[in-house]
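Since the structure comes first, as structure tokens, the remarks are kept for the end.
Certain chains of the assembly are absent from this excerpt, and the rest are unmoved.
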Amino acid sequence: MRESRDVFHLAIPAFDLDTTVEFYVAGLGCKLARRYDDRVTLDFFGDQLVCHLSPAPVDETPMSDIPMYPRHFGVTFRYGADFDSLYQLCVQRKLPLYADVTTRFDGMVEVHRTFVLCDPSSNLLEFKHYADARMMY
Amino acid sequence: MRESRDVFHLAIPAFDLDTTVEFYVAGLGCKLARRYDDRVTLDFFGDQLVCHLSPAPVDETPMSDIPMYPRHFGVTFRYGADFDSLYQLCVQRKLPLYADVTTRFDGMVEVHRTFVLCDPSSNLLEFKHYADARMMY
């Protein structure tokens, strides 16, 4: 169990701040905490996400060519209902799915459902739910 | 305030798993949750850090050339004493400091102390403490 008093923070690149706010706030339902010229800070499911304005690559990478490993981030939900709610939100709001819901490690203790979003700056977000809560770490 | 039931998870590259465990567990005092051939999962201050085995770059980047932006991660502490304890641990155990403790935004509401570590795979870890807890996001 993690403590509620401290906050994880993650800094990632953002090619455009308006598009970033559109994706995370109007899309994913996160809250905008602060906006500066060169970055926005978000309350991302209770933790802090800082999106730093960064130059986009000259050639745009097609989503299917973005590698899942080693870099991605997201939330592992304790309850399956929270996973389901978020997935419905993503479908309804047509957020770009890098990978639809799949079940990994079926038949093993580590079994979990997962889906992956792609934000407008090619960052991958993975959301997970484990059948056995002790496997969240 | 974040909830304690869900867990943030972050996947990052690791050039070597033994060195990674040495840095995060024996060094930083995180807990090893699982070890596979291609990755280790850690309980990192209550959240999940997954270190995926990834090829190291051919030419090693000197620490001073690793860019702070846009990518880094870490913890923002609610209480200054927790920030101080962690800093003492890093000094005592001689963890590589990318940036020693500094105060940013002095004289402003957003004022906070920060220091930055560099893990053996060139990932930067920033730890922060804000004078005003409402600025943690």
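Here the chain labels run A and B in written order, and each chain numbers its own residues starting at 1.
To be clear about the criterion, a residue touches a chain if its C-beta (ideal position, glycine included) is under 8 Å from a C-beta of that chain, and two chains touch if they have at least 3 such contacts.
Worth saying up front: this structure is predicted, and the values here are computed from it rather than measured.
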Copy count for the complete homomeric assembly [2 present here]: 8
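Quick note on the criterion: only the chains that are shown with their structure count from here on.
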Chain A residues touching chain B - in the complex, by the definition given at the top: 1-14, 31, 33-34, 41-43, 45-48, 51-52, 54, 69-79, 82, 126, 128, 136-137
